[in-house]
Each structure stands twice: as structure tokens, then as C-alpha cells.
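For this depiction, one protein chain was excluded, whereas all remaining protein chains were kept in their positions.
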Amino acid sequence: MTLDRRNFLAGSAAATAAAVAAPAVLRAQGGAIRIGEINSYTAQPAFLIPYRNGWTLALEQINAKGGVLGRKIETIHRDDGGKPEDSVRHAGELVNAEKVDLLAGGFLSNVGLAISDFANQNKRLYVASEPLTDALVWARGNRYTFRLRPSTYMQVAMLVEEAAKLQTKTWACVAPNYEYGQSCVKWFKELLTKAKPDVSFVAEQFPALGKIDAGATVQALEAAKPQGIFNVTFAGDLINFVRQGNTRGLFEGREVVSVLTGEPEYLDPLGAEAPKGWIVTGYPHSDIKTPEHTAFYDAYKAKFNDYPRLGSVVGFDTMNSIAAALAKAGTTDNEKLIAAMRGLKFTSAFGPVEYRAIDHQSTLGAYVGRLDVKDGKGVMTGWSYRDGAKYLPSDDVVRTLRPATA
Amino acid sequence: MSGPVLEARGLAKAFGGVKAVDGVSFTVEAGRLLALIGPNGAGKTTCFNLLNGQLQPDAGSVFLGGRNITGLAPRMVWALGVGRTFQITATFSSMTVRENVQMALLSHHGKVWNLFSRAREAFVAKADALLEQVGMAAQAERACGILAYGDLKRVELAVALANAPKLLLMDEPTAGMSPSERIALMELTARIARERGIAVLFTEHDMDVVFAHADRIIVLDRGRLIADGSAEAVRANPDVQAVYLGSGSTFGGR
Partner (left out) sequence: MDLILIQTLNGLASASSLFLVASGLSIIFGVTRVVNFAHGSFYMLGAYIAWSLVSRFGSASALGFWGGVLLAALLVGLVGLLIEIALLRRIYQAPELFQLLATFGVVLMVQDVALASWGPQDLLGPRAPGLRSFVSIFGNRFPTYELFLIVLGPIVLGALWLLFNKTRWGTLVRAATLDREMVGALGVNQRLLFTSVFFLGSCLAGLGGALQLPREAVNLHMDLSIIAEAFVVVVVGGLGSVTGAYLAAVLIGVMHAFGILIFPKITLVLVFLIMAVVLIVRPHGLMGRKPSLVQQGATMREPLLSPATREIKLLGAAALAVLAIAPLLLGNYGVSLLTELVILTLFAASLHFMMGPGGLASFGHAAYFGLGAYGAALAAKWLAAPMAAGLLFAPFLAGLAGVVFGWFCVRLSGVYLAMLTLAFAQIAWSVAFQWVELTGGDNGILGVWPAPWAAGKTTYYYLALVLCTALVLALRVAIFSPFGYALRAGRDSPVRAEAIGLNVTRINWLAFIIAAIAAGIAGGLYAYFKGSVFPTYMAISKSVDALLMVLLGGVQTVSGPIVGAFAFAWLQDWLVRGIAEYWRLVLGSAIVVLVLAFPQGLVGTALRWRGRSQDDDVPAEAVR
């Protein structure tokens, strides 16, 4: 059994029932603190069902302790189906009809940006959980938006550190053809060239997201005879790419550096075919024994009878960071909340994290290690936690990246 | 009146090596009815399609009132004064009987590109007059999609008359009608043609209709014209008899 869907459904049914039960006006005053959470549930269920479980776990833990500021917290979830225009409609509904105190969520980068722009326009705090695009806190950053997950830049920077240690001189890149894939490749080339000026990039493949023609793509990379490969594909594309690459021997004798591949969401479906030796960012869930993580891990397992995915961590940490901000601000007033969020320190499942005042990016990190196969399953070995704070550009650079008004 | 209204000179058309129409020449005069007959597959409909521009001939030419109209698109041919009815009726089923005629009138008067006026209120009197002529006035408000076949043929005639044509091309105008309806429609056509001096070319498989109304008859067989003359002359023509006997059918094609 992969996921306990019954629990998931029961949880959401309860949330829905709660949302329907009392008139909005009554709830707004003195009742529960309301969070509007928007995500692409039907479009990205593999990541987001565990995410919501993690969220629910944190929510219940907080409320079991009496909530924050003496009030319970309540979440109203909305499904944007992967369409930014729908996320904006939900944001409007959550703020105007449901009278939520703040907004959270987002998986796809463009959905995150759409909500972020809405938040800026409507002066409402938005805690983006997952969207990876650098633009969210830099080029298009604004006063009202904070982001939890390590961004594209940070994840790539962690991998470049490892890639620079290798003897590999010629690289080929493969990435899904959209902003995330393109900026991963852009950063990888830029940062690696800076670290090792003698590297060269001999091939690039940009298959359409979700539609990789894996055989032809593998062959095209093979033809360039690179010494190393930088992979950004994930989910179904990754599986197809790995299977064709394994059969055709693309990875033999080559170093592969790969973003997100160590996350259980993407690693577990590969089973015994998980590509050994790849250097990846990810989440070695059963091996992390820090007190924060063990507490989270055990509670999650007890509640859902399943191990957490990375999405679970993101959901759990997002909710907890919001609670911490509320506690610090002592109010739901959004301007005061923002002041509290800037520089907010809280404890994540991965340890202490801070929302940087300078660009509203959290310092949550990721685990970097090599893939191996154990008992027919892909695992990360030789991993270590990379604190996000160390993989961000200097403050001077960040200031040039972010609008002065934000 | 000088010269024929329609003149076909050496028309030819082949489909994949099969000569559907092969060197056909004839003329039609104003106020006269010319019947084009022949057995199934003789090339009658192809011939019609060459005349009104639906098809391009491989060779030969078509003159309308002395003007060469070969190769012009159907809508150009229409604009020069040629009305047409089809073997399988073609009316606008989403419109009423009157609207069908109004549509033709709007086109004739160059009002098609008007986006703001009400089409229903245009040329009502003229449309009704045309419908009156073909005996369809009582059904002006009915949808064309639900009319009986014979009535549709009459609507087609009214539509074909809307641009005050010099020439009417009627492909089996009475197909699917009862014998009495056939006689009535062709009498009507003949009367209108004579009153207005319209030249009419029609195909027909009912020989009673042909012999009763045609001023002249031409006979087509495997794309070639084998006879041209009065009813008596054609009836007596041994080639024509052979064609119809040889085809196994009585004096009538498709």
C-alpha cells in the first residue's frame, strides 16, 4: 500500500464540512484563524497527496496544543488543476468569500507567480510552499510573498558543488522544456563554468514536459559522447529516460548529476531500476535520525500508516512556519505578519530554518547523495544535508536581483 | 434578340481517363426550353457542372449572350444571369421558404456583406412575388427542412429566378415528383420562360415531360452528343433508339 487514501479523504471531508458549517462572518471574528491553501491537486497528485497529509499532520499537532494565539487554525483547500488563472479565482474566493487571513500553497511555478501577484495586488500574505522558480523571490519578488522550498538556483548550486569535484570535462544536459528545466540548465552551466572554467557543454535536449521521446533523446545524448550528464527530467519522463538509458547503456562509465531524483516521489517508482551512482538532491527519509525528523517521521507513520515523501515535509514545514509566524506576530494583521516572517526562525523537519529578510527565501536545505539500489529499491547513500543558507548568492547580488520596491 | 443565350462549343471533360463529356456543342435561345436527355451516366450532370462553372472543362468553351464564361466560378456565372436547380435539391434547411428566396435576392442586390440590418425584412415583397409565381406563397413561413420534395423543387425554381436570369439550368427538375406535379411544374417553367424570354436547359428522365414541354431535345450518350432536334426527329433517330434499347431501360435514364 503506497498511501493511505482513506485518511486523506477523511481529512479533507472534515475540512470541507467545517468550511460549510458556519457562516463566514461568524468565523472571521474570534473564531479559528483561516488559511486559504491552493494547489494543483488533480494535476500533481503524486506530490500533493503526501503534501496535504504533511500539512494535515502539522495542523492537527498545532490545534491539539490549543492552536496559536488562543485560536484554532483552519485550512480551506482549493484545487487549481494546474491552471494559474484558476488559482487566481480561488485566491479571490478565499480572500473575499471565505475571509481567510492568509494564502499558502502552490506547486507549479506559474501558479505560484499568479498567486504571488494576486497577493501583492490585494495586500495579503502568501506563503509559497513548493514553486521552485527563482523569479518568485527575485525578479518578480514582492513584499507579500515568502517561499519555503530551496529554489532552482539553490538545488543546482548544491549539485554543482559535487559536479565540480568530478574529473568530468564534457557535459550534456537534458531538461523538460519549460522555465524550470531551462533555468536549471542555465544555472548549471553558469555555476559550473565559474567553478571549473575548463568544462564544456556538448549537447542539450529539451523534451516537452510529460512527453519525452526517450529512445530518441537517449540516442541524441549518446551521439554527443559526453563524459557527464546533467538531468532535470522528473516523474514519468525520468522513468522513461532511465529505462531507455539503462537498456542502451547511456549511463555506463558516465557521471550523472540529477535534480530532485532522490525524492521518494520520483525515486520509488523506479524500484530496482533506480540508476546507481547518480548524484542527486533528494530525501533519504528512513535514514535521517535527527530528533526533529524522527519526531516528524514517527508521527507521520503513525497517522497515515505510510512513510513520508518530500511533499509531506514541505506541507508539514509550511504549516509549521505559518504557525510560528502567527505566534511571533501575535496577530493575524498581515503587515505585522510580514514583519514577523522577515527573519523568522522556526524548526523544520530538517532542522532550524530561517525566512531571510533580504529576499523572503527560506534557508530550508536538501539532501545530496549518490543513488544505489538496496533490496530492490532505490536509496541515497553517502548523503549529507546541505543547509540552504550556504547556497544562495551574496546579499549584494541578491539586492540586484530583486525589485527595490519588494 | 440576336444570337443564342447559351452556346457550348466542343465541351470536354474526363475523369481519370473516362471521357464524361466529349466534344459537346449546342445552343439555347431565349424563351425556349431545351431538354438534355440520355441514359444513366451519359454525362448530363457533368455537362451541367461545366456550364455553370462547378467544373472546369478540359477543352471547349461556354458563351453566355456571346460572352465567354468558360472557367468562371459558379458565383460569377450566376452574377451574369444564370439560375440553377440541382438534381438533389439544395436549399437552406435552417431558413424558411421565404428566407431562401430572400437570400438569393440579397445576393443579387449585393447586400451580403451587411452585418447590421435584418435579413428577414429585406425584399419581402419581391420574395413573395416569386413564391406566388411558383405557387409556394402559402408556405412562405415554413422551414425548408421539412418541406415535401415537390415543394422543394418549386422553392428551388423561385430561388433560381431571383436574379432575373437569362438562362435557367435545371438538373432533373421533376425527379421525385408525382406525374401530375411534374406536368404542373414544367408548365409553370415553360410559361415563365416564355413570358420573360428566359432560355431553359433541363435534363429529365420522364419522356412524357420532355416531349410535352421541350422545344428541342439533345441526346447525350457516353459523353457524346448523338442527336439534336425536335421531339419527332429525336424519337425517330435510330441512334437514340439503339442507345435506349441497348441500355436495357425504356426511354429514360436515371
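Just so it is clear, A and B label the chains in written order, and each chain counts residues from 1 on its own.
Heads up, the rule we're going with is that contacts are C-beta pairs under 8 Å (C-beta built on N, C-alpha and C of every residue); 3 or more make two chains touch, one makes a residue touch a chain.
Please read these numbers as outputs of a predicted model, since none were measured by experiment.
For the options B:Lys13, B:His108 or B:Lys166, the residue in contact with the chain missing from this view is B:His108. Contact with the chain that does not appear here is found for just one residue of A:Pro84, A:Gly106, A:Pro308 or A:Gly365, A:Pro84. Touch with the chain that is not drawn comes from one residue among B:Cys47, B:Ala127 or B:Val159, which is B:Val159. Against the chain not shown here, chain B presents residues 52, 54, 73-75, 78-79, 84, 86, 88, 90-96, 99, 102-104, 106-108, 111-120, 122, 141-143, 145-146, 159, 162-163.
In the full complex, the hidden chain is touched by chain A at residues 2-3, 5, 9, 12-13, 15-16, 20, 41-42, 45-46, 48-49, 77-79, 81-86, 88-90, 92-93, 96-97, 109-110, 113-114, 116-118, 121, 133, 135, 140, 177-179, 182, 204-208, 210-211, 213-217, 219-220, 222-223, 235-236, 239-240, 243-244, 247-249, 265, 268-271, 273.
The rule is short, and it goes like this: only the chains that are shown with their structure count from here on.
The mean-CA centres of chain A and chain B are about 74 angstrom from one another, to the nearest whole unit.
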